[in-house]
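Notes follow the structure.
One chain of protein is taken out of this complex; the other chains stay put.
When the chains are written out, they are named A and B in that same order, and each has its own residue count from 1.
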Amino acid sequence: MSLVNLIAQGVLLGGYYALIACGLSLMFGVMRIVNLAHGDLAVLAAFLVLTISTTFDVSPFLALVVTVLIMAAVGWALQRFILERSLRSGLLVPLLATFGLSIALENMLFEAFGADTRSLGDLIGDLVFDSVEVTSAFSLSYLAMLIFGLAVALLGALSLFLKRTSLGRAIRATAEDPDTAELVGINARAVYGVAAAISVATVAVAGAMLAMRATFDPYSGPMQLIFAFEAIVIGGIGSLWGTLVGGVVLGLAQSVGATLNPKWFLLAGHLTFFAVLAGRLARDWGRARGGLRAALGF
Amino acid sequence: MTVLPKFAVERWTRASAVSGGVAVAVVAALAVLPLIGGDNLVDKLTTLFVYVILAAMWNALAGYAGLVSVGQQAFFGVGAYFAIRCSVAGVPPYPALIAGALIATAVAVPLSYFMLLLRGGEFSIGMWVLAEAIHLLVNLDPLIQGETGTSMIALNAYAHETRLAANYWLALAGMVGLLGAIFVLLRSPFGASVQAIRDDEEAAASIGVSVQRAKRTMFVLAAFGCALAGVLWLATSVTFQPKTNFGVQWTAYMILMALVGGLGTFEGPILGAVLFFLVQDQFAETGVAYMAGLGTVAILFALFAPRGIWGEIEKRWNLRLLPVGYFLRPTGPPKPDRRSK
Partner (left out) sequence: MSLLSIERLDVRHGLLQAVREVSFAIDQGETVALVGANGAGKSTLLRAIAGAHAPASGRIVFDGADVTSLRAYKRVARGIALVPEGRRLFGEMTVEENLQVAERVGRRGYWTMQTVMQLFPMLQARRDALTGNLSGGERQAVAIGRALMTNPRLILLDEVSLGLAPVVIEGLYRSLPQLLQGGATLVLVEQELSRALSVATRVMCMLEGRIVLDTPAASATREAIVDAYFGLHRGAEAKGAA
């Protein structure tokens, strides 16, 4: 049963990674920008939820609704004031600008909130502890299932939105070719603004979940960025459902690694990331030389 | 048919000949400084040299080869780690430090084949993941004891002044050697091909530039430089703590110095390092607010002055002190313009 338990915990953990990766994947897919401040925005959202929840004495879930709206506006502003200027100037500028934003954001959060490790865990009552006990060795935490469900719902909603709505089609058209999109009447800048707003709004959800299931501090952001990036690459860039698969694989790798040796939790994730990358590169390499069959002399 | 005015291709302008002479004089003066200068000055200048190395290495990657790495702390940290391992194995301290940097470079060679298959932003975060993975692997070594770290005790065998001077000379030699290597590299045909890659990778490939080979060269050179900076840092601080030595702040400093000074210029990163050194000296005590300020400066430069300070100077006054490119100087009156086609 412990193997089943291990797999279940790994899969559920993967739900969180898919959740945090969703916005990064969308922004990269639409604007071809890797937002290096992605993880820090999640932490900013976590602090916002914490602050709103404690200041107005409301449930963190209610605070999250407000935070999502605020973060959507932050995403729009990010696009309008930082990314838009850098979009046309090649690869270097958006990376440098978002890296600068990452450093600035982390240290401003430190200024504002101090170095203490925080959590939303004690604000959500029993949800932190409650679980479905299948057997004595196998139980599923409600919170972990909630996070996994949220990830599936968010990815599903997002892919329906992109596929079935007029605005979603406009986003896809702009992602593919912004100049031509303008020629059929799409305001590409506005579309980028919407995509950035959606991306950062999903980051807010992920940040709140990070804060509920674990602890966070002003410098937790980069690690979240790395998890999100690993999930996207493992799952295959540009596919929303691939992101879920990537998150699950990452979660499983970490769970298995940690079972073997607690020190291997993160390392197992990183090594899996590199193994998947190596496999993909070997396949491309093989294809470029006529595939495996040609190499074997068939 | 187009008739161009006559031009002569030049590499050295008068300003650059003068500044080349000044550079030689400055290096000579710096070389004898520990014999006359105070310990404090020697120590501080050692730090400055490390900064110059870091800035120049990141510029070599991003400014010339178009590789935005957020993971150079991998080599900074792992160089120091190998140096400690060599020292523990019985190698005398200074040879151990150099060996540490060389082993880190040897590790970078196979890594370069793999990492350079990643593109753009994927390369950036991929390097960060690489640095994290190497950091965690080093933590597994019982000698390092996880985040506790260790010290390069063998360095304490030297008298304080001797060590300071030795570190200083090693740093100076490293800095001059690396800057010289970049200068020579960029003036060679290889340099022209590297800059072609930065400007337009596909176009460069189409005219027969070996894009991957050029990028690999820059990657390995930058790995060596960062590892050398890492062992120099170890030599001055003696202690090795994985969290510090593998900290992403090293890359943050590198980016900031190169960006503010001027990416893609030879002189810019040196200027950026000097500015950063002065600012660090004044404000580092303010800690967090200072770091937030540095981040903001990086955003502002990236958005509004991506050429950096030196890039703006070059543009405005057409001034190049140590030229790595070619210049066209009109030698005769241009013929009357007749349009082509």
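Here is the rule we go by: contacts are C-beta pairs under 8 Å (C-beta built on N, C-alpha and C of every residue); 3 or more make two chains touch, one makes a residue touch a chain.
Source: prediction; values computed, not measured.
Contact with the chain not shown here comes from a single listed residue; of A:84, A:111 or A:182, that residue is A:182.
Although one chain is not displayed, its contacts with chain A can still be listed: residues 166, 169-170, 172-173, 176-177, 179-188.
One rule holds for everything that comes next: only the chains that are shown with their structure count from here on.
Centroids built from CA atoms put chain B at 32 Å from chain A.
Chain B contributes residues 62, 66, 68, 70, 114, 117-118, 120-122, 124-126, 128-130, 132-133, 136-137, 139-140, 146, 248, 252, 255, 259, 263, 288-289, 291-303, 306 to its touches with chain A in the complex. By the touch criterion stated above, chain A contacts chain B in their complex at residues 28, 32-34, 36, 82, 85-86, 89, 91-93, 95-97, 99-108, 110-111, 222, 225-226, 229-230, 233, 237, 263, 266-267, 270-271, 273-274, 277-278, 281.
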